[in-house]
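Removed from the display is one protein chain of the complex; every other protein chain stays in position.
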Amino acid sequence: MKALRYYGARDIRCESMDDPTIAAEGDAIIKVDRCAICGSDLHIYHGHGFSEDMGFCVGHEAVGEVVEIGRGVKRLKIGDKVMISAAVGCGACRSCIAGNVIACENNGGGCYGLSAKLQGSQAEAVRVPGADYNAQRIPAGITADQALMMTDALATAWFGAKNADIKSGATVAVVGLGPIGLMAVESAYILGAARVYALDLVPERRALAEKAGAIAVDPANAKDFIREATQGRMCDSVIEAVGGERTVDLALRLVGRRGTVSVIGVCQERRFAFPLERAFAAGLTFRIGTCSVPETWPELIPLVQSGRLKPERYISHVLPLSDGAKAYSIFDGRQDGALKMVLQP
Amino acid sequence: MKALRYYGARDIRCESMDDPTIAAEGDAIIKVDRCAICGSDLHIYHGHGFSEDMGFCVGHEAVGEVVEIGRGVKRLKIGDKVMISAAVGCGACRSCIAGNVIACENNGGGCYGLSAKLQGSQAEAVRVPGADYNAQRIPAGITADQALMMTDALATAWFGAKNADIKSGATVAVVGLGPIGLMAVESAYILGAARVYALDLVPERRALAEKAGAIAVDPANAKDFIREATQGRMCDSVIEAVGGERTVDLALRLVGRRGTVSVIGVCQERRFAFPLERAFAAGLTFRIGTCSVPETWPELIPLVQSGRLKPERYISHVLPLSDGAKAYSIFDGRQDGALKMVLQP
Amino acid sequence: MKALRYYGARDIRCESMDDPTIAAEGDAIIKVDRCAICGSDLHIYHGHGFSEDMGFCVGHEAVGEVVEIGRGVKRLKIGDKVMISAAVGCGACRSCIAGNVIACENNGGGCYGLSAKLQGSQAEAVRVPGADYNAQRIPAGITADQALMMTDALATAWFGAKNADIKSGATVAVVGLGPIGLMAVESAYILGAARVYALDLVPERRALAEKAGAIAVDPANAKDFIREATQGRMCDSVIEAVGGERTVDLALRLVGRRGTVSVIGVCQERRFAFPLERAFAAGLTFRIGTCSVPETWPELIPLVQSGRLKPERYISHVLPLSDGAKAYSIFDGRQDGALKMVLQP
Partner (left out) sequence: MKALRYYGARDIRCESMDDPTIAAEGDAIIKVDRCAICGSDLHIYHGHGFSEDMGFCVGHEAVGEVVEIGRGVKRLKIGDKVMISAAVGCGACRSCIAGNVIACENNGGGCYGLSAKLQGSQAEAVRVPGADYNAQRIPAGITADQALMMTDALATAWFGAKNADIKSGATVAVVGLGPIGLMAVESAYILGAARVYALDLVPERRALAEKAGAIAVDPANAKDFIREATQGRMCDSVIEAVGGERTVDLALRLVGRRGTVSVIGVCQERRFAFPLERAFAAGLTFRIGTCSVPETWPELIPLVQSGRLKPERYISHVLPLSDGAKAYSIFDGRQDGALKMVLQP
């Protein structure tokens, strides 16, 4: 099959690769209908990936059709159109069954396309372990594009917003307006926010946030702007959707007394100079982590079905899989208003 | 002063009455700028009031200006424009200070305009006990009309929606689309509902609910309609905004397994034939009660300020206080699309 | 095999019966080590059962050993010692996987031993459908007796206490002190109650509640006693563990403003004269239903392992299965301090 393979910094190639095969009885093989590039894929693209492997297939966002199943698979059938959770658990332990694949008792959660251990889904096909749990039939009333967004980006945005302890009437800020940040804006409103301040260096992204009802703020003077707008109270909840010391620190400056900072941007710094004394004085909650995707689906499915969430709006480009390298380059350069980049095998 | 006084079924008169005076050190006298008629006032209008008194002033929704304060009042000043909570507590006990005037340890909560004991606010002025807590300065960015809606109707709608345990993505039904029911529809969306079914016998009211994003349903075939739409699951949460055995029973028929029915319509039946066996099998929560208005303000104020809630849309008529009898008649007959009737002294 | 079979009011016989067999690929056959009689079995014993069937095997509380499994069973193995949830779901739908078998989308939850449709577990062996989910290996550190209590009684007590919205420092009442009521007393303390009032007509049962830290109250004057003890506030939370109009009504009289009544006693009345007006004035929550047993295990297992809950204390009798008829008679007559009756095949 054809697949996007990693060969070093800024070297992603669409090449042939062995077809995936059933390795365990809970596996399913999914023919990929469409897949997408995630902001976190850029860590790999920049050569700061999560393994030393070369030539592995990248990507972890995909929808497709079940073409083969192991004999332990019970809930999926050949021919089913499915969405594949980016986060992968064993699908059998107590945590996975409770939807919390990040706390999977067998492997502690995993992800496609980070190494050769679990090949990615920017390919013509992908092997899904624990398929009964790590994939789900696309429910009626949800398009393939919407489902694709639900495999990671929308789920993470929603998770980040929920982690931010948003209360009805809350003042919220979102730091970073890639597709996840933009959907975090929308999620914050679904969760009851009265106002959402949206920060990004790119004016076009801020304009999109405004369309979603947010108040756009230039990060350069965000702290002063929000202090004035809130009469010094600052935000109740802040969602960091970038990952990195500078933006996490900014998030911690925007939150008010007894507020919560929720970090969903992928953080690779081992240590961060946390402002302990100020956090102690203000009484803060700092929450950080990755999303157990299937855990979010029971809530997200009806919200997408009913049109309250329209994640497909944040798809900016649809390209053939063979243009994968180009797609990475556009996305990395934030060219042409690049947001979610979709690839079709 | 002029005031609307009750003299028996369908006999409300605008007449002179003694001006209110400070009776306790926590009292304030409020010159009423505008007041409104509540659905529950119709119980009195129909002669099924809450006391045997005659000639008392009716009404419990008003905004106005502080013109006199007792020497114990600390948070309000003469000249302040205030909104007056329809629910009245002592303003000093542990429950009141926690915002729960319904559980006031001194009087168990009260309300204006139900008897001669606490005169109503459909008048040129009204005495407010425990004024520091039972009234609040109208915050910046909120109009008098919006504030008027917050004295009872919006607060009760919000309370009813919160009592319904609405979760993100929930399927909700609202039974009864007077102003409170219509605002319960909007509140359900703020609380995360994916879909709201809106039931009322009056097609015009159903049309208003549709404007607010609801799916209008004729009560006559609501159960079948919702069963089909939800593939038999029925609703997660149902809000009853009428009060009465028939509609409470309907609400209990619309809710699915482990769902919640929240009753905010004023119930005067002493006993109700509760479907115990079915509720046991389905695992239901049945929640009923009146709203401790000030408890809702911290959440509602930013939602109204930011425009997420626009309660003033449900004001259908503005008339002079002297036309009070006519206003009651229009409202009772649901004439002219009557929703919230506002009176100006 | 030998099994307790129902032949009409007060006619339970230990007789031969066909051995259970695998009927679906998710089934397991469990050789019963010990089983127990539940208060709700007395409804059947009194001839007020849930079907017209005759000769079916009764009982729904059992622990035992897996002796045969369908080929779809993945989490259990032959030889495993397991506890069997009294509540049975399909074990595959979204609700079951979330632990909520009562809302099972395929059969709406079920129970052993109510009819010939699903034979009971007061027998030498029992067929368990959806065994991967409806049974669980007995965790290390939990005895067979403890596990037996967790198959229904302790789970229901815990569920009832959680349904009662018990907050830290709460005043709680438990109406009915059978094994479930007594364990509801203990559960209420684990959930943070400051004081638990325990009501039962039988003084010996009240004495057991006192041993568990409760304040024993004679139901005859419970309302006055609790009013005085709480300075009129009454209880924050009341758990009804009997089932029946009279005790549900009593529970509703013991709860104070904004309190919650949780009914776990099995209710067979179709309608109940609910005190609507008073509930409206007081702002009550009324919650009723049966327990999705496996849902409670993640919380109960560590509490039993660590010794904070000692459910085995409420086992009063251990008899051979062949003495089943006698055991029912002792339990029904509340003879010899009968609480949990255990039977050994």
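Some points to look at:
Chains here go by letter, A, B and C, matching the order in which they are written, and residues are numbered from 1 within each.
Going forward, contacts are C-beta pairs under 8 Å (C-beta built on N, C-alpha and C of every residue); 3 or more make two chains touch, one makes a residue touch a chain.
Here the structure is a predicted model, which means the values were calculated and not measured.
Note that the undisplayed chain, when the full complex is considered, contacts A, B, C. Annotation: of A:Ala116, A:Ala144, A:Ile288 or A:Val318, A:Ile288 touches the absent chain (contact as defined above). Set against the missing chain, the residues A:Val185, A:Val263 or A:Leu309 yield one that touches it, A:Val263. In the complete assembly, the contact with the undisplayed chain comes from A:Asn100, out of A:Ser85, A:Asn100, A:Asn134 or A:Ser237. Residue positions on subunit C in contact with the hidden chain: 167-171, 189-192, 194-195, 298-303, 305-306, 308, in rising order. Not every partner is drawn; the one left out touches subunit B at residues 72, 74-75, 92, 94, 97-99, 298.
Residues of subunit A that touch the chain left out of view are 95, 100, 102-103, 105, 108, 233, 245, 248, 256-258, 263, 266-290.
We take it that only the chains that are shown with their structure count from here on.
Subunit A maps onto subunit B through a rotation of 180 degrees [Cα fit, steps of 5, range 0 to 180].
Homomeric contact subunit A/subunit C: same residue numbering on both sides for over half of the interface positions. Centre-to-centre spacing of subunit A and subunit B amounts to 42 Å, using the average Cα coordinate of each chain.
Note: centroid distance subunit A to subunit C, computed from Cα atoms, is 43 Å.
Annotation for subunit C: no residues touch two or more other chains.
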